[in-house]
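Report on one structure; see the data block that follows.
Missing here is one protein chain; the remaining ones are kept as they sit in the complex.
Here is chain A:
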Amino acid sequence: MKALSQHRHHPMAYLVILLLALVATGGVYAAFQPRAAQAEGASQEDIAAGEQLFLANCATCHGTNGQGQTDADGNTLGPSLIGVGAAAVDFQVGTGRMPMQNSGPQAQRKMPQMNEEQTAQLAAYVASLGPGPSIPTADAVDPAQGDPVEGGEIYRINCAMCHNAAGAGGALTHGKFAPPLTGVEPKHIYEAMETGPQNMPVFNDSNISAEQKRDVIAYLDALEENGSPGGLSLGSLGPVTEGLYAWTIILALLMGTAVWLGAKAK
């Protein structure tokens, strides 16, 4: 202890303390940060295979190291993927949005181009670039464990203004849109809330907790399960399609009967 007390007024001591403090803060942060830096169970081989896939399919826009690219005019070709995490990759690639078919206001959903193994490898690689949200566990997205009533309230307040009360989707500005939520896998719904793909805001755990996300998934599941008790839903788009139906199908039926009744007896 004597040696320490002798040196505690040494000019370098402050630097040492600062370093120790930084290491401690970083260490505590690393220990308590919400998500692991890598997808669980990803091996070094997965990451290497993911890198090969990335170079072949993604690097054109996102850059060879996933750092993002801009064209000569400074427009973004592909954003940086450092820190987007495995969840973002699983959502974008798993729903077929990436690799993008063509540039436009927003990536469109299509048949996935990568199989599950390839998606996992890509996710492992991108997760290795920097810490980010990981793919949720099966329990975290299980509709049976969520509360649809709570989820419904969260959904109506946070989601329906873009995705429509029935999850039928809606328009955003300049050709962007909020896609329909019917037929979407629970984990993709979770990942979308977590990572905010395309024009969607991020709903991280401090906005909507992990349990609440599961509640939303449970509500959407209940909506889909209930179907349309009243008959044809007409796309669940509300009064406009109902009005169109009245002016086309119903009016045609009425006109048909009117012509029939108005016809002269032969």
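Quick note on the criterion: a residue touches a chain if its C-beta (ideal position, glycine included) is under 8 Å from a C-beta of that chain, and two chains touch if they have at least 3 such contacts; residues count from 1.
We take it that contacts and distances are computed from a predicted model.
Colleague: When one chain of this assembly is omitted, its UniProt record names it as which of these: "ABC transporter substrate-binding protein", "Cytochrome bc1 complex cytochrome b subunit", "Ferredoxin" or "Dihydroorotate dehydrogenase(Electron transfer subunit)"?
Modeller: UniProt protein name of the non-displayed chain: "Cytochrome bc1 complex cytochrome b subunit".
Colleague: Among A:Cys61, A:Met100 or A:Leu237, which one touches the chain that has been omitted from the display?
Modeller: A:Leu237
Colleague: Out of A:Ala49, A:Met98 or A:Ala168, which residue would touch the omitted chain in the full complex?
Modeller: A:Ala168
Colleague: Pick out the residues on chain A that sit against the missing chain.
Modeller: 105, 148-149, 152-153, 156-157, 160-166, 168-175, 177-178, 219, 222-223, 226, 228-234, 236-240, 242-247, 249-251, 253-255, 257-259, 261-265
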